[in-house]
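Every protein chain but one is kept in place in this view of the complex.
After this line comes chain A, so read on.
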């Protein structure tokens, strides 16, 4: 342990200190920021259960309705410091409402008589810090760069959507296309720096994304979108199809970039180990790498998309909805996203291999 401490550089000590200070300061801030909110915040001090009754439904599901009497202290606004009392009702399965306990902090509903929402900002900030710290501990400077690139990408996306909302004349596809080019160039440059490896990956990502989008578009057009159910698409203020297509593009971009950089990195590494390597051998080795990553990469997207539908699937089944109807209502969009992403991943493998070979052949010719 002592030897380990001794081996740390000064930069590492300073980084750790800065991180600790940042972490503690922001946690103190986020736990005491009541005055920044207009909505009334209540810190709950006492909870008593005053009623509990059975609530069965026509499908035979057993549930219980519970009423709690809540005592709490108002933390902001004109009544700051005063004690408030109200009743909180919840159903035991907690699909819509909350079971409160002493110590919780909540936003009061508009009428001041019920629970509005939970104060969640402190948990978000806490987990974001834990994520950042673990990323830095495992990845060091590389981890810092990936955290930075995630942050920059989120800011770009937010900015792009602002432009879209303020200028209804610009279509979402154009804005998405431009953002995708920026995302790809920035993320890959940040991941591997200015070199041929990166340029190969950028080209392969963009070409792979365009071709897989064309395939998806052709497939949707050819089948007349039969089987796609936009009804259950949540959070809609605009045309679902446009939003879905834009999401399709951005959703698979990360995976396609991952495949492109993995392939170009390993092919350029083989070339650097042996400058005179035969291009056929190189191509074969590239395909071997591609085969290895193809299965697990498609799996990542599949689970990232499909798992979110779990609660809705359960609600449908519990309401005795038919199996086929439930699946097509809840999973058709998610499965389309996963399949189109998978097509992008697999297509990018040969594209990245051929572009790498193109660059390597030019380099070999110069030797």
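The working rule: a contact is a pair of C-beta atoms (placed from the backbone, for glycine too) under 8 Å apart; a residue touches a chain by one contact, two chains touch by 3 or more; residues count from 1.
Following the convention adopted for this analysis, contacts and distances are computed from a predicted model.
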item	value
"ABC transporter ATP-binding protein", "YibE/F family protein", "Peptide/nickel transport system permease protein" or "Phosphoribosylformylglycinamidine synthase subunit PurS" - which is the UniProt name of the missing chain	"YibE/F family protein"
Sole contact to the chain not displayed, among A:14, A:28, A:102 or A:128	A:128
Omitted-chain contact residue, chosen from A:249, A:282 or A:360	A:249
Sole residue of A:12, A:46 or A:63 that reaches the chain not shown, by the stated touch rule	A:63
